[in-house]
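Complex shown without one protein chain; remaining protein chains in place.
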Amino acid sequence: MATEIIKLLKDKQAIILERWMENQLTPARVREDLISSDDLRADSVALITALVSNLKEKSLNDTDSADFNPITELLGSISFSRAKQGFSPRETGLFIVGLKEVLIAVIQEEVKDPRQLVDLSLKIHRLMDNLLIITFETYIKGREEVILAQTDEIAEISIPVIRVWDGILALPIIGTLDSARTQVIMEALLTEIVESSSDIAILDISGVPTVDSMVAQHLLKTVSATRLLGATCIISGIRPEIAQTIVHLGIDLSSIVTKSTMASALQHAFQLLRLEVYKRTPANASHVKPE
Amino acid sequence: MIKTAILLATEHMSILREEDVVPFRYRVKECAAGIKMGLVNQTYLITAASELARNMLKYADGGIVLIETIERDGETGIRLMFKDQGPGIEDVGLALKDGFSTGGSLGVGLPGAKRLVNEFEIASEPGKGTSVTIIRWANG
Partner (left out) sequence: MERIPILRMGQFLLVTIQIDLYDRLALDLAADLVKTASKTGARGILIDISAVDIVDSFMGRILSNIGAMAKLIAAETVVVGMQPAVAITLVELGLPLNGIHTALNVEKGMALLRSKIAGIAGETDPNND
């Protein structure tokens, strides 16, 4: 009985593939921006071939069978790459759902005995549901990898130490400050202070969404470590609402120099270095200074 | 208990005089560098190790340290176990508080060392001795 269905699938493989492709290429489902129809066909052919050549009577009843390993492996790699290509979970799931629809339709057309039809449909449902679960499991794994890679990337690009002036460094912090990130920031800042032999570092926190006592603690640590090297650290970018929170929480930042904007911090830094910035008066500008 | 981990290498050193502290720190540094631990994490570990070795000398006339390279859940790290047979600590909770010291020091030793490592465990029995175990992971 079961061999009959496998034989039937083998015989109808070409038709199943065509109908499945048709199903996938309907305008509502197709994502030509993410995958070419040639690649989609290649994936479909590979899966259907794996399915037909590995299905056995025994494994039809037992979805945990080792006969399924090549199929799950292939399906896993397909949905993994779908996740990385940017397919939605729904679109990824429809790949298998589409095949299931076609298989059920073909069985309904070919198997006349009602009892046998029910029996086979159930098996196909169970089989395809299992494959659907595998699809989602690997899809999520793929998404997680994407997220991890992005997190690393953000951590790397989000600590630019800028030399704004000879002897003055600026470090705009974007995003939340936790202890791991503080350590990375401190290391980057302190290394740059030593390398450029800078006397002043401006830590701009306008890109930090909230300042609670933990974040304040991290800022104080950075200021202390900077001082141990022999440089001065100024915190800038304290927005009014952040100033309010700091006072409400009773956080003591009086031991460090804080400024509302990067500009005023820079001005303070100039003062410390005994530098002055002048606007040229017209009289000044009219004659050329000897170089 | 600190969870079980795979032991990759193990050795021990005695800390009986203050001259033993510097070679001990060198050895810990070598082990940490061996598993490609970052410079800041290395410095954290070595400083914590130095504090604990000094504590052992000061309060228990020295003891023994097990230096182990371990692996757990795909992470490699260094585990140090300090064991002494000194007078032990009456109140471990109090000894872990910042600024508390019975030895006239700054009182940063134990709590400071704890902050510098990923895992810290202390067991002490008055009259029998103290054992402190610390772990610092290579990418922790």
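To keep things simple, chains are lettered A and B as they appear, and every chain counts its residues starting from 1.
Everything that follows uses one rule, which is that a residue touches a chain if its C-beta (ideal position, glycine included) is under 8 Å from a C-beta of that chain, and two chains touch if they have at least 3 such contacts.
Computed from a predicted model, the values in this text were never measured in an experiment.
Touched by the hidden chain within the whole complex are the displayed chains A, B. Taking the complete complex into account, A:229 is the one of A:104, A:117, A:140 or A:229 that touches the chain left out. Considering B:15, B:31 or B:46, the position touching the chain not shown turns out to be B:46 (whole complex). Contact residues of chain B toward the unshown chain are 18-19, 21-22, 25-26, 39-40, 42-44, 46-47, 50-51, 54, 98, 105-106, 108-109, 111-113, 115-116. Take chain A: the residues that touch the chain left off the picture are 183, 186-187, 190-191, 193-194, 197-199, 221, 224-232, 271-272, 274.
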